[in-house]
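Only one protein chain is missing from this complex, and each of the others stays in its spot.
Coming up: subunit A.
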Amino acid sequence: MDKIKDDRDGIDLKSAFAMVSHDIKNSLGILLKFIGTISESSEMEGCAGIQQCADMEYEVRRINNNLVKLLTLFKVEEGVYLLNVDAHSVKDFLDEALLEHAVIMRQKGIEYDIECDHDLYWYFDRNLMMGVMGNAISNALRYTGDSIRLTAEASPHGLTIGVEDNGEGFPSNILAQQNGFMNPESGFITNNTGLGLFFTQTVLDLHQHDGVRGRVELANRADADGGVFSILLP
């Protein structure tokens, strides 16, 4: 009798989790629309509050992205994520990844640049990778000075995508610990960068080819100030 009850409780909690998350996601979607409308009209009328709108949108997007990350991780854990690998234009993909943040960049006056061959195509799950890029770009936008740069290049090892900013770069403790973030005891997972990296690595693990998994790496730029978030897709 107890066992049956336990089973039922387990199922209810899981579906409650999924249902509530979807509901929150819907609300956030509508909230984002409202913010978009307000910020457009304040942009046109040149009134103050543009900055607050940008901040608001940034935060709402962050909540949304975190929710997406949680839901995806949950599905991968449950074994019900259907990986949808297809060939995609990398330039197209990076364009779109930036367009997601178009309004914020415009309002914060952040310049951007994409360095990628038009003919470059690669195999990946577009939606999952969009989540990874959303996370990386969102971080870069938070810590950068006034510009970000996306790069992509193919090599015999795979496709390397880089997100560069011109802020102060990653603190040395994060750089030192970056390989330990999968280990729960490192305490790394407890902060937001940890969740982002954990999500990124989970996504990259799903992208296996010829027994090689994807990799993520954090570094600071050698040529100038700023950090580089880079991933390798086999």
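Brief remarks follow.
The rule we apply is simple: contacts are C-beta pairs under 8 Å (C-beta built on N, C-alpha and C of every residue); 3 or more make two chains touch, one makes a residue touch a chain; residues count from 1.
We take it that contacts and distances are computed from a predicted model.
Hidden chain, UniProt protein name from the list "Ion-translocating oxidoreductase complex subunit C", "Pyruvate dehydrogenase E1 component alpha subunit", "Glycine cleavage system H protein" or "Chemotaxis protein CheY": "Chemotaxis protein CheY".
Looking at A:54, A:68 or A:218, the residue that reaches the missing chain in the full complex is A:68.
One chain is missing from the display, and on subunit A it is touched by residues 22, 25-26, 28-30, 32-33, 36, 64, 68, 71-72, 75, 79-89, 92, 95-96, 99-100, 102-103, 119, 121, 123, 127-128, 130-131, 209.
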